[in-house]
Every structure is written in C-alpha cells, then in structure tokens.
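First the structure, in the form of structure tokens, and then the observations on it.
Shown here: the complex without one of its protein chains, the others still in place.
Right, subunit A next:
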Amino acid sequence: MYLTPIQALIIIFAIALGTMLTRFLPFLLFPEKKTPPAYITYLGKVLPSAIIGLLVVYCLKGVSFLSFPHGMPEAAAVLSILFLHIWKRNTLLSIAGGTIVYMVMVQFVFI
C-alpha cells in the first residue's frame, strides 16, 4: 500500500462524496413535493435517449480508424447486434451475439 490506511479511507470517502453529489443533486434540487419547472420535466423526457447515445460513443471512444485493426472488430460486432436485434428483437440474444462476435474478432481474426 502506498498510502496509510487512514489516508486510503479518506480517498475512498472523497470519491464517494463526489460521486454521490452527482447522483443525489437532481433529487435534492427537485424534491417530490414540488412540481419541477416545465423545462426540467421536458429534459427528463428527452434526455434518456440522448444519454444512452452518449454512453454508446463513450464505450467506443477508444476505437481508432487510422491504425490496425481500423475499428473492424467493433464494426462487425455492432452490425451483428443490429442484425440480431432487428431479426429477433431479443435483448439478451443480441447482447450475447455481439459480444461473442467481438471476442472472436479480437482473439482470432485481428490479432
């Protein structure tokens, strides 16, 4: 261990405090008893799909198209997910299929 146990605990609590501020703040600012402003209600309706889009980009942020393997494993996996999901529309099947395709790609095809 690099830090003393007390220091390490303080770091853990500091990270927990920062994280929990971000999780609790919206609920503290807009408590149940008060009706939130129409703008906030609007955001609550439109934000989810925008954030999921952000999360998808966040997960794929490390993909480099310029260097080997040019994002090919990711492209193959995403296309398999699209295909499986439009075909069967079964969440677990699409996720498992996409992950297996990706693992095969990075372990056996694009080494």
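Going forward, contacts are C-beta pairs under 8 Å (C-beta built on N, C-alpha and C of every residue); 3 or more make two chains touch, one makes a residue touch a chain; residues count from 1.
Here is the rule we use: contacts and distances are computed from a predicted model.
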Chain excluded from display, named as in UniProt, from "4-azaleucine resistance probable transporter AzlC", "L-serine deaminase", "PadR family transcriptional regulator" or "Spermidine/putrescine import ATP-binding protein PotA": "4-azaleucine resistance probable transporter AzlC"
Residue ranges of subunit A at the interface with the undisplayed chain: 1-3, 7-27, 30, 32, 36, 39-62, 73, 77-78, 81-82, 85, 89, 91-92, 94-96, 98-99, 102-103, 105-107
